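The structure that follows is given in the form of structure tokens.
Note that one protein chain of the assembly has been removed; the remaining protein chains are unaltered in position.
Think of it as A and B in the order they're written, each chain with its own count starting at 1.
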Amino acid sequence: MALQGIWSGTISFSLVAIPVQLVRAIAPGRISFRMLHATDYSPLARRMFCPQQGSLVPPEEIIRGYEIEPDRYLPITDEELESLTPERSRTIEIVDFIDMAEVDPLYFDHPYYLVPLKGGEKSYRLLAEAMRQTNRAGLAKFVLAEREYLVAVKSTGGALTLVTLHYNDEILSAADVAPREGASAATVKDRIRGSIEEMMAEFDPAKYADARRQKILDLLERKAHENAPVEAPEIATEEGEGPPDLVAALELIMAEVKKKL
Amino acid sequence: MAGGTIWKGVIHFKDTSVAVKLHASVREERIQFHLLHRRDQVRLHQQMICAYEKKPVPVEAQTKGFEVEEGKYLIIDPEELEQATPESSRLIEVHEFVHTAQIDPIFLERVYYLEPETASTGYGELVAALQEMGVAGICTWTMRKRSYLGALQASGTVLRLNTLRYADEVVGVNALGLQEIPVSERELQIGRDLINQLTAPFQPEKFVNEHEQKLRQLIEQKARGEKVVVLRPRTLKPTPDDELLQALEASLKKAA
Partner (left out) sequence: MEIDGKRLSLANLEKELYPSCGFTKAHVLEYYRRIAGCIIPHLQDRAVTLKRFPNGVENEFFFEKRCPVHPAWVRTAEVRHGAESLTACLVNDLGTLIWVANLAALELHVPLARAASPGTPDAMVFDLDPGEPADVLGCARVALILRDLLSRLGLTSCVKTSGRKGLHVFVPLNRPETTFEDTKSFSRAVATILQKNYPDLVTAKMAKEQRTGRIFINWSQNDASKTMICAYSLRAMERPIVSAPLTWEELEDLAGQADPERFRISHSEAVNRAETMGDLFREVLTREQNLPHL
């Protein structure tokens, strides 16, 4: 699990500004594979190719665009994107504090941690502690990677967690999924309650493992025992024995060594 | 209106079986961008390039490898990976029940609404039982060749299936290496007062994605050929430690 900084900026509430870095709170447990060239096992890399020019395009020549008509694209620059909500791309401004109990988990999207940058440690601690004591979370809007998020900043175990939330108009209603009112069978409910009681346990996520990941690991384990791993060959330098003086010296020495053995 | 049926499954534990349909609870509609070539604005395609030959490699000549030592790979066959995939079944097997309050929100990933299959028995009773007892069912299932872990919960009269993250995917707070810095009681007092002043009820409908709206406007303007003004982002100056108390007091005055 690598803790990589995704963004750095400021978190503010009223007139207090705290320099922070955003880091991932979740490291997906995917087993990552590398695509290799089947003929020589050298690793492959993704590059962008221009069909018109017929060649690869370096990163400096790549720009983002929006499709306004089929096959017609409007270029948008990074500066233009950043200028849309200039204050929000560098700052998470907390405007309200809320009670997290009022937030239906349906709204939760993705969690991150905020870590204080140099000079912000004390203010960070203040915010975390004051939120903990009042049992509140801060609500803010924030732009990350050109997307605007509604976020909740919570105090958890001395750290600040930032959770992105879904916008209201992105939440679908459960109304048409809900069952129509119908008679509820008491015997069925009692039986279910009984089963639940028998199956009560403590929530401990460490108990549960990812079955597919485990199977892949087992497969890799088996393969590691059966075969030697491959390595891309060195770019072919001239086949030769090496620097002539050295080779000559080595041949002499080799003769001595063999005589001794 | 909830999205269409994503998948069908059967919740199972002991003598209880409830057939359900999964629906998405969220729909995101965001403006998508493509990558273009700056000089001719042609859309770019992605290609896999061989590090040594520096040439594109067609799909038939590509193979998957797993790095065991630096630069050394085990070659993996697609069939082998296929076999590692768990068996598909329609079963959402509940292994245990836990008090809902024990589930740390950081483990919650995505919510599916569950609709009872027509003629499904036990749905209403299960919702009522879960609701009354304040518990969630921890379950596993296989959907589209992936293994899932989830929490089955009641919300009103509807069952929700909340996918859970695996324990080893969650970074613990300890990993951040945060230091304990003392803060004065006075500063904390003002901090609390400020928070209380700024406390409001959670009203999600108040918030709209302004950025998305402005982006649409920008695109329309540019498409019409209008000139666009580019503003530069501003960075706030951090509050130095010795000015923290002042800043808090001024904020409190401002909020009052």
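Brief remarks on what is shown
One rule holds for everything that comes next: a residue touches a chain if its C-beta (ideal position, glycine included) is under 8 Å from a C-beta of that chain, and two chains touch if they have at least 3 such contacts.
This is a predicted model, so every value here is computed, not measured.
The missing chain, though absent from the display, is touched by one residue of A:Arg46, A:Arg180 or A:Lys258; that residue is A:Lys258.
The chain not shown here is touched by just one of A:Ile26, A:Ile94, A:Val115 or A:Leu219, and that residue is A:Val115.
Annotation: of B:Gly177, B:Pro201 or B:Gly225, B:Gly177 touches the absent chain (contact as defined above).
From the set A:Ile68, A:Ala186, A:Ala201 or A:Ala249, the residue in touch with the chain omitted from the display is A:Ala249, counting the whole complex. Those residues of chain A that touch the chain absent from the view are 1-5, 21, 23, 29, 31-32, 115, 118, 213, 217, 221, 228, 230-231, 233-234, 241-243, 245-251, 253-254, 256-258, 260-261. Not every partner is drawn; the one left out touches chain B at residues 67, 70-71, 168, 172, 174-179.
The rule is short, and it goes like this: only the chains that are shown with their structure count from here on.
We define each chain's centre as the mean of its Cα atoms; on that basis chain A and chain B are separated by 10 Å.
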